[in-house]
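For this depiction, one protein chain was excluded, whereas all remaining protein chains were kept in their positions.
Presenting subunit A:
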Amino acid sequence: MIPLSKPAPASAGITGTWRTYKPVVSLDKCIDCGLCWLYCPESVIDWEKGHKVTIDYTYCKGCGICADVCPVKAINMIPEEA
């Protein structure tokens, strides 16, 4: 029989534990452009036009791409506590 993998979250575990910096969104600065959602390599950013963004910290690896691409610098990378 051919071994089958089925799509499911956490195929590599709770990847949020990889994080050393945590992206925190200042929603008052957010202009609802969706670029962080578009570029997030982990698909952990939710975005609905008009409702801005939320981040799933269970799986966010803390790469910081969202903060880097944000045109208004509304995302800050905050060090995780040990």
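Simple rule for what comes next: a contact is a pair of C-beta atoms (placed from the backbone, for glycine too) under 8 Å apart; a residue touches a chain by one contact, two chains touch by 3 or more; residues count from 1.
Just so we're on the same page, contacts and distances are computed from a predicted model.
K.L.:
Which of the following is the UniProt-recorded protein name of the chain this complex doesn't show: "Ribonuclease P protein component 2", "Multisubunit sodium/proton antiporter, MrpD subunit", "Solute-binding protein" or "2-oxoacid oxidoreductase (ferredoxin)"?
P.N.:
"2-oxoacid oxidoreductase (ferredoxin)"
K.L.:
Suppose we count only contacts with the excluded chain; which residues of subunit A make the list?
P.N.:
3-15, 18-19, 33-35, 37-39, 41-44, 48-49, 56, 58-59, 61-65, 67-69, 77
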